[in-house]
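Of the protein chains in this complex, all but one are displayed in their positions.
What follows is chain A.
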Amino acid sequence: MRIGVVTFPGSLDDRDAARAIRLAGADAVALWHGDHDLHGVDALVLPGGFSYGDYLRAGAIASLSPIMTEVIDAANKGMPVLGICNGFQMLTEAHLLDGGLIRNDKGRFICRDQGLRIENNASDWTTGFAANAEIVIPLKNGEGSFMASVETLKALEGEGRIVARYIGGNPNGSLNDIAGVTNARGNVVGLMPHPEHAVEAGFGPDTDNAMASGVDGLTFFTSVIAQALVAR
């Protein structure tokens, strides 16, 4: 399986995402924001960072990039797309996901290992998780507070489209402790925390067993690979 990672001006976690994809067992394909070409990939990751310095709104200018025409088209045809942090912000700005992200409620950039509950294990990126699995992956952002209208929130909750919820305290004021959501089809997922930073023992969050041994993030990538095999 070939999974593309799009690099935008100001992307930071594109190489980490590519590495996570390789560790999960797929080929990572580097894609460029200025192209109109997905190079025949089977799935896509929009990585974290600060595209265009968060000018206008986080993710807003990147969501208007040339390659986003192809990304939006592919997503609407069912291609699995994962937006992480800035990538999540791009997906909301591109209207592929509901809601929006604003500045953290306490006005601080937050960087810490964060507990999450995976509440939807039917999306293309979460099938490898047990129902309501509790995981820990890094969270690092300044504008991670998820907002949506009352009606949108009701639809997201009612249709089981909350992929991940913060546990152990709401870090940023997100409505209903929402850390990640999916679209109705379950192929597009946005996450504020970073699964690509918890994929290899020695470099992940601390666990009860050993320092830096957390690899809970890997399951997002192995899930989409397993889904692709089922789809064939």
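The criterion applied here is as follows: contacts are C-beta pairs under 8 Å (C-beta built on N, C-alpha and C of every residue); 3 or more make two chains touch, one makes a residue touch a chain; residues count from 1.
As a convention for this text, contacts and distances are computed from a predicted model.
For the chain of the complex excluded from view, the name given in UniProt is "Phosphoribosylformylglycinamidine synthase subunit PurS" [choices: "Cytochrome b", "Protocatechuate 3,4-dioxygenase subunit alpha", "Na(+)-translocating NADH-quinone reductase subunit E" or "Phosphoribosylformylglycinamidine synthase subunit PurS"]. Among the residues A:Asp14, A:Glu70 or A:Glu93, only A:Glu93 touches the chain that is left out of the figure.
Annotation: of A:Leu23, A:Ile102 or A:Ala212, A:Ile102 touches the absent chain (contact as defined above).
When the omitted chain is restored, the residue from A:Leu64, A:Ile110 or A:Ala155 that touches it is A:Leu64. As for the chain not pictured, it touches chain A at residues 56-57, 60, 64, 92-93, 99-107, 145, 147-149, 152, 173.
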